[in-house]
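Only a single protein chain was left out; the remaining protein chains are all shown in position.
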Amino acid sequence: MNAAPDVPAKDAQDERLEPRLQGALREMLTSNWLVTVAALLLALIVSGVLIAAADEDVHTTASYLFARPTDFLSAVWNSVWHAYVALFQGAIVDPTASTFAKAVRPLTETMTWSVPLILAGLGLAVGFRAGLFNIGAQGQIILGAVFGGYIGFAFGLPPVLHLLLAIIAAALGGAIWAGIAGFLKARTGANEVIVTIMLNNIAVYLVAYLLTTTAFKREGSNNPQSPPIDSTAIYPRLLGDDFRLHAGFLLAIVATVFVWWLMDRSTLGFQFRAVGANPSAARTAGININRIYLLVMITSGALAGLAGSAQVLGTEKVLTAGVAASFGFDAITVALLGRSKPLGTFLAGLLFGALRAGGFAMQSRTGTPIDIVLVVQSLVVLFIAAPPLVRAVFRLPSPGRRQQISPTPAPVTKEAAA
Amino acid sequence: MKLELRGITKRFGTLVANDHIDLVVEPGEIHALLGENGAGKSTLMNVLYGFYDPDEGQILVDDQPVTFTGPGDAMAAGIGMVHQHFMLVPVFTVAENVVLGYEPTTSGGLIDLPEARRRVKEISDRFGFDVDPDAMVEDLPVGAQQRVEIIKALSRDAKVLILDEPTAVLTPQETDELIAIMRQLKAAGTSIVFITHKLREVRAVADRITVIRRGKVVGSADPQSSETELASLMVGRSVSLGVDRAAAQPGEVALQVRDLTVLDEAGVRQVDGISFDVARGEIVAIAGVQGNGQTELTEVVLGLQPALAGSVTLDGKELLGRSVKEVLTAGVGFVPEDRTEDGIVADFSVAENLILDLYDTPAFASGISLDPAKVRANAEQRTVEFDVRTPSVDAHAGTLSGGNQQKVVLAREMSRPLRLLIASQPTRGLDVGSIEFVHKRIVTERDSGTPVIIVSTELDEVLDLADRIVVMYRGRIVGTVDASAATPDRDVLGLMMAGVPQEEAVKQAASHHTVLGEADIEAAEEESE
Partner (left out) sequence: MSAVTAAPAPARPAAKPLPPISYKAPIAYVVIAVLALIGFGLLPASGRRTGFTVSTSTDFFQIDRFDVPSKTTAIVLTLIALALGALTFWYARNRRKVGLWLPAVYAVVLVFALLVWAVAGKNQPLPLTSLLQGSLFLAVPLVFGSLAGMLCERSGIINIAIEGQLLAGAFLAAVVGTLTQSAYLGLIAAPIAGALVSALLVAFAVKYVVDQIIVGVVLNVLVVGITSYLFSTVLKVNASTLNTPPRLPTLPIPVLSEIPVLGPVLFRQTALVYLMYVVVIALQILVFRSKWGLRLRAVGEHPKAADTVGIKVNRTRIRNTLLGGAVAGLGGAFFTVANGLAFGKEMTGGKGYIALAAMILGRWSPKGALAAALLFGFADNLQVVLGIIGTPIPSQLMLMTPYVVTIFAVAGLVGKVRAPAAEGIAYVK
């Protein structure tokens, strides 16, 4: 006897609908790296079309397309190629640079940009795996920056201690903000997607308001900004003053390892994952899911708060209303691309950091606006989430191994085996 | 109308759910499709109903081949289906549900509600159903919902009516009414395909019986065949009906439930002041139709729901007001009613599922860190002990069959020393082999001195396992029947499940036997012969 002729249990009972994210996330977790690369390629191709479409030379040559199609094609090629070369040179190495330091600066920029992305992405990844769709990294980063920044500029403390306290405060700020959503989810069942979206907006106005108060506003300045962060509370720079890369990157590495241990090796992470995969079974097994919801959001928010610290104590060194930029939203795509796994999120953060760093170089060298990076980013995530599409485009074989284990094609099947 | 299936084959990936099935349903006959859970009956009917496309084969209506692109086509061809899980929108009224898909409209393009009500009324009067067209479906009891389903099918002029496991939610008396309706329909010329795995019902109503096993037709039988014959045809080997077990040796009382009252969120009394005891070494079955408070009762004991009043003590210690964790730690083993929803985590490995409520015990964790080696070793041992058939302990539990999933749940719950075992619907949806295994383990647990509560809506299971039977109706205990004293009467239990007090039930049952009750008596006579 073997298990093969048995009908998979999903068939045996038909309408059990899976927790919301499970199907999509499982799809993401199981699709292989080849699909990831292919998705990135596809995103670059589609964005390339957009780049070409907005290019002046392409427009000019398109007007005599039928007379000299080669002109058109080479214009298309030039516009896209130059943009992407600039992107690469701005993100990894610039071989045209005069000194070695300048040549590798792009890589350090990529790493610098990636710090908040990785930290916030890890936070969201923890949430996703626990079944909580935390869209609120933006607000949590802001609150992290507010808390961390306040400690940073308002208190004079000895060097190491000051930085440490500011970092802890930032984590606390993010944790509190996310904790509100976790608390409401646990107490009233309020949908965390809606609550975190709302908290994002509230955070934006909150920081704007705080920057008008005497406690936060810089004296003698008309701009809504805080006093500069004390030098004692600034992340030390890793490669000297010529490079922006700061110790926050080390924090991101530590956080990645921590999240791996938390999710894969700790009893708490076991509970997180159980609640994420099947909350009712977790509850029946004695896991207090309300407590877990709160803890997940606190963990998630604390990591996003650390991302806020990377901004306010690392690169910006001052608290402004725009301190979080759009890192909170970008982090969603980072976590999704990283399939909510720590290493994946780390790498996805580096990739999107590279897109950002390279995007600025591209904008200044070829005039291609950095907004195209958003297009690449969102397309990558869409494609990653739909492996069949990517496989169809590139004629990749569908994974056979999975099918043998589970003969059912889709996450929600209706087969009611008699 | 004559309906014929020729060589129907339906595959899901590598699984062949239906393998060249032939079936002929003559006009005005009740044709039973008998097969155990997972045999492929529902798949076949879903093909017939246009819900699935067959990979091979043909459907013929009155000898003309037809193709259905969807259920709409099947309905147009005169095929109606009453699904096992009712296909009713809970927040719609009866009338809205009945007309959904072929709505009468007014000249203004809005739904003609008076006409919709009239359609419901007409059919419900014809069969003597008492159904309010304006009632919300979610407020109706399951029996009434089933009638709405039948009205829905008949209002579309169904000539062939498929009933998929229609008795699963009914008491014997309600089943009797259903059988009467089936006969009435048959007399009016409607053919009925009756899908079931219950031998007695088949023998009671079917004109012809087709048996399928593992997706293939293995034979047909006539209703005069004995239950043993049908069972061995269905399962493919001779099976012993019933469970071999010694009489219970009840010890002292371990669990005491007193005046327990539970409200649901809407403030409705789901459990209404009930009291009962369970002694060591006995199996108490809570019998009743689905939705009469059994689920709430078990969930309150486990701490999943709060109680409004009353007490539940296990070995003298109060269980109410404690967290699920504390109750589990106090030695309660819990097999939930809905295995895939509450019992296992489909995306977790078998090994992880086996420690779902043990992850923080010293056996698997040191401090806050899990020990993967110990988790794995435990899984290797448990899967052998409980005969869990899985490619590896790392396989996702969701890929296992229902029977193997249930074994995982049992293995987990029985890996701790138990002071009480609660098993809800322990064999729902399982194949016969798994049912035998699960029943055997439960009896073994009883014999080791553990008090056991079984919650089951299947009278067969209740009669097979129970030492005492507590019948619940609308949140109250109708009566308690001692199963060891004599063979309990199915009809008495059935009447009690419908809320008839015990003494009255005994009287009524003596004067009138249901079809199934009679079948029981016959079966008993056969055995004694």
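Just so it is clear, A and B label the chains in written order, and each chain counts residues from 1 on its own.
By definition in this document, contacts are C-beta pairs under 8 Å (C-beta built on N, C-alpha and C of every residue); 3 or more make two chains touch, one makes a residue touch a chain.
If you're wondering where the values come from, they're calculated on a predicted model, not measured in any experiment.
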Residue among A:65, A:101, A:194 or A:257 touching the omitted chain: A:194
Contact residue for the chain not shown (choose from B:64, B:105 or B:249): B:105
Missing-partner contacts on chain B, residue numbers: 49, 51-52, 70-73, 75, 81, 83, 86-92, 96-97, 100-103, 105, 109-111, 152, 258-259, 261, 263, 267, 269, 272-273, 275-277, 308-309, 468, 470, 477, 479-482, 485-486, 488-489, 492, 502, 506
Residues of chain A (touch criterion as defined above) contacting the omitted chain: 15, 17, 20-21, 23-25, 27, 50, 54, 133, 135, 184, 187-191, 193-195, 197-199, 201-202, 205-206, 208-209, 212, 329, 332-333, 336, 368-369, 371-375, 377-379, 381-382, 385-386, 388-389, 409-414
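Rule of thumb we're sticking to: only the chains that are shown with their structure count from here on.
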Separation of mean Cα positions, chain B and chain A [Å, integer]: 46
Residues of chain A that touch chain B when the two form their complex: 1-16, 18, 22, 26, 261, 265-268, 270-271, 273-274, 277-278, 280-288, 403-409, 413-418
Touching residues on chain B, where the partner in the complex is chain A: 12-15, 17, 33, 35, 37-46, 51-52, 84-85, 164-165, 195, 197, 212, 214, 302, 304, 323-325, 327-329, 334, 336, 338-348, 352, 356-357, 359-360, 365, 368-370, 372, 389-391, 395-396, 398-405, 429, 431
